[in-house]
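What follows is a single structure, and I will ask about it in a moment.
The complex appears here without one of its protein chains, the remainder shown in place.
By letter and in written order, the chains are A and B; residue numbering begins at 1 in each of them.
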Amino acid sequence: MVIEKTAMAGTLESSDAQVTVSPADALEIVIESSVINQYGRQIKATVEETLDRLGVTTGLVSVVDKGALDCTLKARVECAVFRSCDASMSNIPWGGAIQ
Amino acid sequence: MINAVGRDIPDYLLENGKEVYQGRFAKDGQVLKRDAPTCVMNEKPVADKLCASIREACEKCGAHDGMTISFHHAFRNGDYTASMVCKVLVEEMGIKDLRVAATSLGDAHNLLADYIEQGIIVQVQASGVRGRIGDVISAGKLKEPAIIRSHGGRPRALMAGELHIDIAFLAAASCDKVGNASGNGGKNNCGSMGYAIPDSKYADRVVVLTDTLAPFPNVPASIKCEDVDCVVVVDEIGDPKRIGTKEARVTQDPRNLMMAERAADIIACTPWFVDGFSYQTGAGGPSLAVTRFLEERMDAKQIKMGVAFGGITGNMCDLQDRGYVRKIVDTQDFDTKAIAHLHDCPDHVEMTVSDYANPANKGAYVNYLDYMILAALEVDTKFHVNVITGSDGVVRGAPGGHPDTAAGSKCCIIVTPLVRGRMPTICKDVTTVTTPGECVDVVVTDYGTAVNPARQDIIDCMDAAGIPHVSIEWLQEKAYSIVGEPDPLQWEDKVVAIVEARDGSILDVIRQVKPYTFE
Partner (left out) sequence: MAKITRPKPNKDRLRRTMMFMNAQRPGLIKDAYIYGCDSIMLDLEDAVAVNQKDAARFSLYHALTTIDYGDTEVIVRINGTDTEYWQEDVRVCVAGGADGIRIPKCETAAQVQEVEAAVEAAEKEFGVEVGRTLLMAALESPLGIMNAYEICTASDRMLGCAISGGDFRTSMHVQIEPDGIEINTARAMMLLAARAAGVQCLDTMYPNLDDEEGYRQEVDLIVRMGFDGKSLINPKQIAYVHERLAPTPKQIAHSEKIVRSCREQADAGVGVYVVDGKMVDPPFFKEAERIIELAKKCGVYHGDL
């Protein structure tokens, strides 16, 4: 997928993450986390894997993590990317690109 | 050298006879010759001990570079004294190389963090370090490592002469012109002065600061005129909103309530739950809630609590008012209800922190404690507890009475959620050992309860009562299965703080935190 416009998903509540994506020429991931010392590496890996599954190769992806579990991180990244393409409301590839 | 809780203590810290931790009762039976302060004799009749300013008191008491000063934390986050005094010493008098030995430091003391960064405060000794002071300590800004002691460990260090205070600056709610000081009877009351009293006995010079000058004699007094050199009246001793919070409503959080009820069930099935039992709880949400569930279990058995002690909250006072608690023996008051209750109720009395938890006396209250309910930031599979370093390795907590009560009590129950956000509370190795696992008996979480295998007696009681339990390893694996295994923290070599066991040996060290990078 190609990030077509700026979009956001998630909140800054504890156990959640807020993900913002916007168009860019190259892929850049910026991560801020309340648990960065112990989970920074895993958060980054999860975000990268999720973007990879979605076929996102360019764009600025900013994650402000408040101690979200992997399943929440994935959900927020996916929702932001689908929103950026106006494709978040129906016919989501559950079990395909989303897993 | 590796100590009894498996922590590697650098050899250079073991000079001057300092030892590594060798087990919870390693010093039992040892004879200690107590240190004594110096005292300037006062024979002549004088009008009073009042000083017009903090500066005048400091000058009278011989303030000098490199001295050790102390404060107490009964005014909690509302405390103005430590900052006021340090400001005078540093900015009016130009004192350098200050050593601050407070009973606890926190959010009220950001100014001290500035002085640490500027190299004016060179060392800190405290039972708790929160707020920005913790950040600067963890960033390695102190010239010498901080020393973290438990509530009982601090008076022990005073008595052993390991901590010698040049001037104690002790805030009081009210004080008369000669130094009889109290936590009540003033504009801003704090209740018990239990933490301040040992300092008044062991410091060379004692200055009382108050905003309420009471008629002479201000008795009953917590700090006695025989121990006080100077009295300074200031405008405000603290911020009343932050001294005693409004009475905390017992948590309604279903997770906390579930854990609290389980802890109460465990208490009720053990043999010490008989008429006259002694009990203490920490002030955290789930810990406090345990007390609420004890009530019906006391009813069912037709027994009463003999004594509640330690830090006191309004809900314990309520319980006493309703006839469930014979005596409350109080080192610190957490809310306005408890502050007033200490003043009003004859069966609610003050005790010093030495009386409460000091291992170097002839038997502190904690040695006679049946049940202790505590919280934790981390508990590992050896049952070691961390209550001082956060998940980022930064100092942000207080052992307080945790190690003392855990060691002294017959049944020490930790109540904590299995994970907080993404942080596993039950882990393979705690970041910092503040309470040795050999002192911890039961860990109650929202996913299950683990009992220290050393306490087969408690396991048998729970089995007989049909209370399920799991291994601590099961809890740790469950936690990691939810949040993933945490990566180890990255440290510099520099030791920024020493965690002393209550007997004065070294339990653990805290190193400077390395800034996180993705590489």
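As a convention for this text, a contact is a pair of C-beta atoms (placed from the backbone, for glycine too) under 8 Å apart; a residue touches a chain by one contact, two chains touch by 3 or more.
Here the structure is a predicted model, which is why all the values come from computation and not from measurement.
Screening A:A9, A:L51 or A:V64 for touch with the missing chain picks out A:A9.
Residue-level contact of chain B with the missing chain is found at 252, 254-255, 257-258, 421, 446-447, 481-482. Residues of chain A in contact with the chain left out of this view: 9-10, 13-16, 68-72, 74-76, 78-79, 82-83, 88-92, 94-95, 98-99.
Here is the rule we go by: only the chains that are shown with their structure count from here on.
Our note on geometry: chain A versus chain B, Cα centroid distance of 42 Å, whole angstroms. Taken together, the chain B residues at the contact with chain A in this complex read 391-393, 420-423, 482-484, 486-490, 513, 516, 518.
Residues of chain A that touch chain B in their complex: 14-15, 31, 34-42, 44, 66-70.
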